[in-house]
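Before anything else, here's the structure in question.
Missing here: one protein chain of the complex. Every other protein chain is in place.
So, chain A:
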Amino acid sequence: MSETTIGGIAGRMPKFIRRADPAVLTAFACIVLLLFVGSLYSRSFLSPEYLLQQLKVASFLGVIATGMMLVILLGQIDLSVPWSVAAGAMMACAAAAYGPLGVALAIPFGILCGVAIGIVNGIGVAYLRIPSMIITLATNAVAQGLMVVYTGGFSPQDSATRAMRFLATGIAIPGVPNAVVIWALIGAAMVFVLTRTGFGRTVYGIGNRERAAYLSGIDTRRVVLIAFAVSGGLSAFGGVLLAGYASKAAQSMGDAYLLPSIAAVVLGGTSILGGRGSYLGTVAGVILITLLQSILSVMQMPEAGRQIIYGVVIVAMLLLYGRAPASR
């Protein structure tokens, strides 16, 4: 009865809405709602400059969430984001202190450090079969330890290179900040990989049932390893961009990105159990989270209130459409 009713209503809707994931639609509806609420608070909230600024801020989270999504699609999770971000930023800035060659290699070196963290995660998860939640927490702790030893417990004094600042704050195409362009490029690459390549299909396959993927002759362990390496690299790249944005690295710069990156992916309709989700949803999730943060700061909410609202909103939204099916 109810199925036919839904089918009847959906049948009259345009094709792209019928095909869309309800979670993605809900996320976009929430974005519209947030924009409306924001415009009540401040007249300038809907101005193009402000929205473009929001998109720029969102692109840092977008880059990090892209890696997180790849890992979540596998049914795993990457909790090493905080110190992958910080390590990427710190190591890029540190490399910049070593003459012209260091300046030239700063960005690749930062990303490489993130990839290294990701590879350790990947080996632990894929080959040693340690639960991803645990091994990534452990590598996060080790990365933190290494960075504390390196910096002596203070924020490092090295500053970001000009290239990093250009990527994060410059404008190459008139009207579009570079950070947004970078996010768009990375996003496009991710969509291509997920939908048009064998690797992408494999990621969805493993997320659904790793046993079945393995029995179909896929080297599932290598795919998991690569996914974690990519996630680590993208986290570090996000850190490099953030360091460029703030023109230096800081001790706890990555802490603020763990919950948002997971929340963005999950709010975008990607199943936390893996195997289901689209990049469009992640884009919606990232924008949603960024707008939420921005509204809370426009309302001059103190840090405590922000944390509370943040957690409540995420749980509430997940309860709306992120629930696991009833087992009976």
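Methods note: contacts are C-beta pairs under 8 Å (C-beta built on N, C-alpha and C of every residue); 3 or more make two chains touch, one makes a residue touch a chain; residues count from 1.
Just so we're on the same page, contacts and distances are computed from a predicted model.
For the chain of the complex excluded from view, the name given in UniProt is "Monosaccharide ABC transporter membrane protein, CUT2 family" [choices: "NADH-quinone oxidoreductase subunit N", "ResB-like domain-containing protein", "Aldehyde dehydrogenase" or "Monosaccharide ABC transporter membrane protein, CUT2 family"].
Interface note: of A:L46, A:L137, A:A172 or A:A188, the residue touching the hidden chain in the full complex is A:L137. Here the missing chain is touched by one residue of A:A172, A:A188 or A:V315, and it is A:V315. Against the chain not shown here, chain A presents residues 77, 124, 128-131, 133-135, 137-146, 148-149, 152-153, 210-211, 214-215, 220, 252, 255, 258-259, 262-263, 266, 272-273, 302-312, 314-315, 318-319, 322-328.
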